[in-house]
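Here we show just some of the chains, and they stay where they sit in the whole.
Naming follows writing order (A, B and C), and every chain is counted from residue 1.
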Amino acid sequence: MGIHTYFQSLTDLERIIRCPGKFKFQDHSVAEHSWKVVQYAKTLADIEESNGVAVDWKKLYEITSSHDYGEIFIGDIKTPVKHFSLELRSMLQQVEEGMVDHFIDEHIPEEMKPIFRRQLREGKDDSVEGQILEVADKMDQVYEAFAELQRGNTEKEFVVMYRNALIKIKEIELHCVKYFLDHILPDLVREGSRSPIDIARITDEALAM
Amino acid sequence: MGIHTYFQSLTDLERIIRCPGKFKFQDHSVAEHSWKVVQYAKTLADIEESNGVAVDWKKLYEITSSHDYGEIFIGDIKTPVKHFSLELRSMLQQVEEGMVDHFIDEHIPEEMKPIFRRQLREGKDDSVEGQILEVADKMDQVYEAFAELQRGNTEKEFVVMYRNALIKIKEIELHCVKYFLDHILPDLVREGSRSPIDIARITDEALAM
Amino acid sequence: MGIHTYFQSLTDLERIIRCPGKFKFQDHSVAEHSWKVVQYAKTLADIEESNGVAVDWKKLYEITSSHDYGEIFIGDIKTPVKHFSLELRSMLQQVEEGMVDHFIDEHIPEEMKPIFRRQLREGKDDSVEGQILEVADKMDQVYEAFAELQRGNTEKEFVVMYRNALIKIKEIELHCVKYFLDHILPDLVREGSRSPIDIARITDEALAM
């Protein structure tokens, strides 16, 4: 039924809660996460630019803002499931892409189909924009997990989430990653120093891996 | 770490919301759904028994109470995903079973492993107990969808859920299904007669299929 | 109006919150509590069986799943009220039973009335099933209170709830109680060791009484 169906579907992501099942002091919807990723990515791209790297802002806009749109169709599948086997992971990604394609075929007007196919593609490729998206996405896991650890949440899942996100970030070679590790992460760790959980140690271990 | 890990994990199902994403006037956790399925199944089994059918109550107890326990590991995957392809559906079921097996291997003491393997198996087989579970599970979809339609929720998903659940129920040959169609469903439809949505017509169409 | 009225009433227990008034990090509905009691009881009964005790699974099913159904009519009356006087306690129980009887008389079809009278009876008698229900019900108080204490909730009510539930459990002579005290409780206490509240000491004091 046209773009209206697409615009109206966006509100569904306000009702999909990240990391379902585990006890959290604060819930986050996929819509809220998506907005924060957009914001982080903007600053990360600014840092790249100020280091002389060219950024395709249109592409960055498209891939960051839509990077979790597919969850409207498949929900927030738990991370352990995604990592269960490479085969399942690839099949789930096929399903998500298939459902997005099917949505575009059915609802998006002919002349706009190419635009939507480009926008709703998987964005985490090897380009600088794809890498910035990956960093920004993991950075939100760092912040989500940190806020739980800082308030004394003892669910192991948040230690794992925090650690794995850090490990993933530090492996990406971007100026903004260096900036994050040198100038942002230390402030975050300092702020978490009163937590009953030893955030500094978890951080050091992750960075040493 | 033993049975404690299992007992403590149960509370996670209080935090997994059924049918994520869609607008609902009332949310239901998987734990709440599971309890209602246990209750429906009990009365359905009573009806079978009063028609001379033998019921294995231990088996019924085990399969109804645990039938969604696996969602602790994989979350509430959206129905359209499950129905996307038979291959994916079967692979997701394998993953869920694999994760349950892995949990039992790691956490359940040796002497209790066989009990847990039996309890946490997929229960929807062709036995009378397996069929009662299927009816009870679908019956809760009928009630969940009905409550939304009755209050004027116009999301198509609830019409689809209501209709598909009814179609599934009526295909099962049990005395309790006949009782449900003859004595329970008419009361429900009558109660929904003031809704802006024509529940009676949707019901008739489903039963005629 | 028949079984429909009964089935539909079940959802009301999703909206009655246990332990109203006190600050909690996590709320629990009576429906969620009921499901967890069903799950604990199943494992407790498995332990009894593996020690050679005969279990009536139909009875256990009936009394565990319905043990708080009467709260639909009277709500979650605060524990201190129940313990205020034996006279009041017995009168409240009469009221609850009277309202359940009245519901059955009015809504349940003639041929099913005996079944519902049996199912919705008070289940905590001296039989092994009645005792398992008592243990499972108190075990959920242990877990609910533990989760609050572990996160640093300083409301005295949760210390009292945890202690009283333990005292009640340890007085019941069942194999599964011994298993709980020897194999489950120590894991739980160990997990609570990082809490600002001294859960180990509270546990030892309760067990020594």
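The criterion applied here is as follows: contacts are C-beta pairs under 8 Å (C-beta built on N, C-alpha and C of every residue); 3 or more make two chains touch, one makes a residue touch a chain.
For clarity, every value in this text was computed on a predicted model and none was experimentally measured.
Chemist: So 3 chains are in place, but how many copies does the full assembly in this file really have?
Modeler: 6
FYI, only the chains that are shown with their structure count from here on.
Chemist: How many angstrom between the C-alpha centroids of chain C and chain A?
Modeler: The mean C-alpha positions of chain A and chain C differ by 41 Å.
Chemist: Suppose each chain is reduced to the average of its Cα coordinates; what separation in Å results between chain B and chain C?
Modeler: 24
Chemist: If you average the CA atoms of chain A and of chain B, how far apart do the two points sit, in angstrom?
Modeler: Centres of chain A and chain B (C-alpha means) sit 32 Å apart.
Chemist: What positions in chain C touch 2 or more of the other chains?
Modeler: 26, 147, 191
Chemist: Where on chain C does chain A make contact in their complex?
Modeler: Touching chain A: residues 25-26, 147, 150-152, 191, 194, 196 of chain C.
Chemist: Any idea which chain A residues touch chain C in the complex?
Modeler: Spelled out, the residues of chain A in touch with chain C are 23, 25, 152-154, 196.
Chemist: Show which residues of chain B lie in contact with chain C when the two form their complex.
Modeler: Spelled out, the residues of chain B in touch with chain C are 1-8, 10-11, 13-14, 26, 28-29, 31-32, 34-36, 38-40, 42-43, 46-47, 50, 55, 57-58, 60-62, 65-66, 109, 111-112, 115, 119, 139, 143, 147, 179, 183-185, 187-188, 191.
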